[in-house]
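Working notes, beginning with the structure itself.
Missing here is one protein chain; the remaining ones are kept as they sit in the complex.
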């Protein structure tokens, strides 16, 4: 009962947030830039072209009207036309989103797989050499600039050792020998559906370096958060009580303390996912990964605001939904959350 | 000195020295750089893209400028970038958070819903959107990052404000007839302001990382000025064949961010202040 | 031979600010089948003494004693083995002593599984029987609940049931009723008394509250600043205390003097922490 009330409340709040997000994106993308019409009209536009653009973009309407138009367009997935390519943005998004999601999901999984267990183990051995080493690695991975790490990995594994492909999502030869029809857009899945293990292996190989790069920072954050949460929990009185009942260290660590640390661990999923989505902007440029990140970075150079706004909206809404799911999951893990 | 080592431990002390070293580098760049003119941007085409050597420790860039001198000069921009981001954010976030936490009720509700909207964006993405809209430039990139940064301080300050509002000693002051502004100045601000300021000082590292990412995307300072992120980006065209161009500034960002983080951890272990986990 | 025998116990705990001697000279002797009260104000070392018996003091703590024996075994070596088998703990705040995110069943079962290799259904039946035997109505519902869904009195019963499930015959109850309302506190104390009578348990009851001692204890030991001052049958210590400190403590109870009259205080009376001698004057 409480949980349903809690979910409803979170959903109402999320809806508020989405409205706010839309408003903010509208303001930044349509109000702040000096003259969208000039940008829309193309290079060296004449006054006539600009005037035509103003009408097309509906720039002369009062701001509230323009906002409502913008919001309803966003709601229906009508993101407009790219200033630069004149293509429908929605079509571009459909093409690029799966590549980015593939990367994001993969790197989030890596981050959690490394970060959370390391955090638990470090907390259990607090102050010993394992803890020190793990903490230092975590801090280093948090301090490492993503774009620089990407370049370093390229330098070491592709250039010097030559064991990894330099960039791209798949090799050109493989594209010819083992063509894969696009079904879901997720290359790993599509190659399996098409029954082409060579294509799958090749795609996997291309995925490793970008995913590792993106996982580095959230893995460090996950490790640190899990570690500090576990250390705090291990000092609580119910842990002492469990010890007094004669439970083993293992049982206390994984059976009693870890469930309490699920809250922070879930938070980490949200953070990792958000980081993977935005870090993609940096990583996709370097690894020539055909995803949203590269799409938006090209749009930045071209001042292609509809594209930037659309990507921001889509990614942010992904993130809001993700956070909503995490909030609900947290309430399921710890039923007290729903009571507040 | 012994007391500092005792309080911070060895890693913390080394980190503190590094941070102080980088601040000195920014202040005394013209005296520390081997080629001050090149550091400031003068081209030196005779030595284009030479690898590291005795003359040019970190090699030279595509205009033949000494990368070491460029990195030293860029410290000024990158550090002040981080400091300004954090400073602006604190200036916005602290009052908003304290007001929300202390007054509660509809004030809290209104302020926090606004804050939530800003927090709903993955941070870098909002910064990119802002910076793209305002155009590249030093101050614009500071503002763009600060816009994504302040809500964290608002959250922290609000949590502190809420705890403090319920503290019996604050309630006692209220019951004794002390006015709200005076309670905030005398009881709330000293209790939150100081730990939050320390926290913010340590966030210069992560802030600088974010700013570097913007620069890397071409949304930071414009040439001939340089900051580290922009240098890594400029070197990317010659990467990986002329790797030194990007590696020196990249490693520098890493070192600065690492120093701030290690120092922050050392201080937090001592004071058990609020911790921030975000990017 | 007493079940628990402590002579000349001294405990030194290392802290960042230097070592703290929390217990200086405690003698304690608990017979089988009794409820033995340990009474003391804050700083008397009563809780630390109890924690030492469980072997749960922080690492680096120095425990020295002439004798520190439970049923003939030196607790300094065997506390880790005895805890959870023969010695159980009931702590002050039952809500804090249970894991908030695990259902009661999980927490009961953790203990049951440790001691008996029985199938799940049998363990469930045993948990139900155990909870019912200590006076919880609808034990199945309790087992399916989270701690925050139960009242303080129910939680304290669950904690007691957990201790019983380990098979412990010696319970250390550290302020077991302080967080509870009077009516519930009386029920919990009554339950302890019953368990002593029916199951042959021995209870060491640590408290600051003379009323609790008066309600259930057979014998009592008075602690002050890490020293045991006197011990004896509860009746005797409460009615005819020998030590001046005990006398002063009893006279300071708010219902010791009629309404409107001044209460006696312990002012002007203190014990030299080094020697244990009783002195007059202002505490240094």
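Letters are used for the chains, namely A, B and C, taken in the order the chains are written, and counting of residues starts over at 1 for each.
Basically, a contact is a pair of C-beta atoms (placed from the backbone, for glycine too) under 8 Å apart; a residue touches a chain by one contact, two chains touch by 3 or more.
The criterion applied here is as follows: contacts and distances are computed from a predicted model.
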Options "Dipeptide/oligopeptide/nickel ABC transporter ATP-binding protein", "Acyl-CoA dehydrogenase family protein", "Light-independent protochlorophyllide reductase subunit B" or "Cation:proton antiporter": UniProt name of the undisplayed chain: "Dipeptide/oligopeptide/nickel ABC transporter ATP-binding protein"
Interface with the undisplayed chain - residues on subunit B: 167-173, 175-179, 182, 186-187, 190-191
Where the unshown chain meets subunit C, residue by residue: 41-42, 181-183, 185-186, 190, 208-215, 238, 248-250, 252-257, 259-260, 262-267
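FYI, only the chains that are shown with their structure count from here on.
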A-C against A-B, pair bridged by the larger set of C-beta contacts: A-B
Cα-centroid distance, subunit A relative to subunit C, in whole angstrom: 52
Chain centre separation (subunit A, subunit B; CA means) in Å: 22
Touching residues on subunit A, where the partner in the complex is subunit B: 13, 16-18, 20-21, 23-25, 28-29, 32-33, 135, 139-140, 142-148, 151-152, 154-155, 158-159, 217, 221, 224-225, 228, 267, 271, 274-275, 277-279, 281-282, 285-286, 296-297, 300-301, 303, 305, 308-309, 311-312, 315-316, 319-320, 323
Footprint of subunit A on subunit C - complex, ascending: 54, 56, 83-85, 87-89, 91, 93, 96-102, 106, 110-111, 114, 146, 148, 159, 162-163, 166
Partner subunit A, residues of subunit B touching it in the complex: 113-114, 116-118, 120-126, 128-130, 132-134, 205, 209, 212-213, 216-219, 229, 232-233, 236, 239-240, 243, 246-247, 250-251, 253-254, 257-258, 260-262, 265, 275, 277-279
